[in-house]
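For reference, the structure is listed below as C-alpha cells.
A protein chain is absent from this complex, but the other protein chains hold their places.
Labels for the chains are A, B and C, by order of writing; each one numbers its residues from 1.
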Amino acid sequence: MAETCRQVLKDCGVNPERLALEWASAAEGPRFVELITDYVRRITALGPLGEGAGEPGWDVLATRLEAAVKAAGVPKVRTAYGTFAKKMHQEGHYTGDAIEDGVSSKVFPTFRQERLLLEVRDCLREGPKAISDLVVVTGAGEEELSGILSAFEKKGLASDTGSGWVLKGE
Amino acid sequence: MTDKGKQGAVLVLGGGVAGVQSALDLADLGYYVYLVEKKASIGGVMAQLDKTFPTNDCSL
Amino acid sequence: MSKTQFKPRILGFFCHWCCYAAADAAGVARYQYPPNVRVVRVLCTGRIDVRFVLEAFRCGSDGVFTGG
Partner (left out) sequence: MEAGRSPNIEILANARLMALEGEAGGFTARVHQEPRFIDEDKCTACGTCTMYCPRPVVDLYNERLDITRAPHIDYPQAIPAVYYIDAKACLRVNYESCNLCAQTCTAKAIDFSQKPREHVLDVGAVVLAPGFGKIDPAVLARFGYGKHPDVVTSLEFERLTCASGPTEGHIVRLSDHKTPKKIAFLQCIGSRDETCGNGYCSSVCCMYAVKEASVAKEHEPDLDISIFFMDVRTQGKGFDESRERAEKKYGIRVIRARVPRVEEIDGRLALTWTDEDGTSRSELFDMVVLSVGLDAPEDARQIADLCGVELNKYDFCLTSAGSPLSTTRPGVFVAGAFQGPKDVPESVTQASGVASLASEELASARGTRTVSVMYPEEDLEIAKGPPRIGVFVCHCGVNIAGVVDVKAVRDYAADLGDVVLYEDPMYSCSQDALKNIARKIKENRLNRVVIAACSPRTHEPLFQETLRSVGVNPALVEMANIRDQCSWVHAQEPAEATQKAMDLVRMAVAKARHLEPLSLQMVSVIPRAVVLGGGAAGMSAALAIADQGFDCILVEKEGELGGNLRMLKWTLDGQDASAILANLVTRVQGHPRIRVMTNAVLENVTGFVGNFVSTIRTGDSNEEVRHGVCVIATGGMQYVPTGDMYGESPKVLTQLELEGRLSKGKGGLRGVNSVVMIQCVGSRGDGMNHCSRVCCTQAVKNALKIKEMKPETAVYVLYRDIRTFGFHEDLYSEARRKGVVFLRYEPEDRPQVLKAGNGLKVRAFDRLLGEYIEIPAGLVVLSTGIAPGENEALSRVVKAPLTPEGFFLEAHAKLRPVEVSVDGFYLCGLAHGPKSLDESIAQAKAAAAKAAIPLAKGEVPVTPLVSRVDQEKCIGCGICESLCPFHAIRLVKVDKRRKAETVTASCKACGICAAHCPTLAISMGGFTDEAIMAQIHAFSERCAS
C-alpha cells in the first residue's frame, strides 16, 4: 500500500516523504511520541503541500491527485494492485526491494496510464487544450500524451480542432 | 439442578497472569469467579515485563 | 518567512491495536508532542486503501502518517 502510494505521489509531483508508515506497539508510547515529533518536524521542513522543493503548485497537484484518486478506484488498476499483493503474499518475501521492484513493474504503469487517461479527459472537459498545456498539468511527456490523445481520437472520444484538443459528444 | 449442592462458583487466588487467565476461562465456561488479589490491582509480574520473547509484543 | 509560521496539517491513520493504543499510552504518561495530527482510527493498517491516502493529499493534507 505504502509503496504504491509513494510511487503514485512521486509521479504526481508530491514528495513521497510526506507519507509515513511506522510501527509502534501498544506499549510504546514514547516511541510513538518520537515518531510523531520527528515526522511533524520533517513535514514542517518540507513546507506546505505543493510548495516543497520540486513540487508543482497546489492547483496542478489538485488536478493530478483528483485523477489519481479516481484511478485508484478503477477495477483495472485495483486488479493490478490486488494481484501483486496476492503474489507477494503467496511467495511470502516482503523485502523492501522486492516490493519496490514489483510495484514499479506490475502496479505503477497501469496506475499511471489510468491516471493520465482520467486527467486528460478531465482537462479537456474544461475546454480545448494544446498538448503543451497538458504537459504542464499532467507532468507527462508529449509523446505519451499524443498516444493517449490519438487513442481517444480512434475511439471517437476527442479530436484536434486546430486550436487544441476537445472532447467529443460532451 | 445441582447434585449434592455443588456450587457453580470458583475462587481464584492470585491476580497474576495465571490467575487472570483462569478467571477468564472459568467465567467463559459458565462459572462465577471471585478473583482474590493481595495487591490493589491485578496483573502480577507480567505487567512489569516490557516485551515478551519471542514475539516482543506488548504483554497486556 | 512563512516557513516559521507554517503549521502542517497532518492526517493519521492509526491501527486500533497498535499505534492508536501507543498514542493513548503516550497520553496516559502525559508525554507532549506537536498538535498537528488528526487521527482516523482503523482496525488494522491493512484497511488503509490507496484511495484514502491519495484523497487525504487531494484534500490538502501536508502529510499522511499511517501507524501500525
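Here is the rule we use: a residue touches a chain if its C-beta (ideal position, glycine included) is under 8 Å from a C-beta of that chain, and two chains touch if they have at least 3 such contacts.
Treat the numbers as computed from the prediction; the structure is a model and nothing was measured.
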Touching partners, among the displayed chains, of the absent chain: A, B, C
Residues of subunit B in contact with the chain not shown: 1-55, 59-60
In subunit A, positions touching the absent partner: 1, 27-31, 33, 73, 75-76, 78-79, 81-83, 85-86, 89-90
Residues in subunit C touching the chain absent from view: 9, 11, 16, 20-21, 23-33, 35, 38-44, 46-52, 55-56, 58-61
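One rule holds in what follows: only the chains that are shown with their structure count from here on.
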Cα-centroid distance, subunit A relative to subunit B, in whole angstrom: 52
Subunit B and subunit C: spacing of chain centres that average the CA atoms, whole Å: 36
Computed distance of Cα centres, subunit C from subunit A, in Å: 21
Interface hub residues of subunit A, defined as touching at least two other chains: 25-28
Where subunit B touches two or more other chains at once, by residue number: 58
Subunit C contact footprint on subunit A (complex, rising order): 1-2, 4-5, 8-9, 14, 18-33, 35-37, 39-40, 43-44, 46-49, 58, 61-62, 65-66, 68-69, 72-73, 81
Residue ranges of subunit C in contact with subunit A within the complex: 2-3, 6-8, 10, 17-19, 21-29, 31-34, 36-37, 45, 48-51, 53-55, 57-58, 60-68
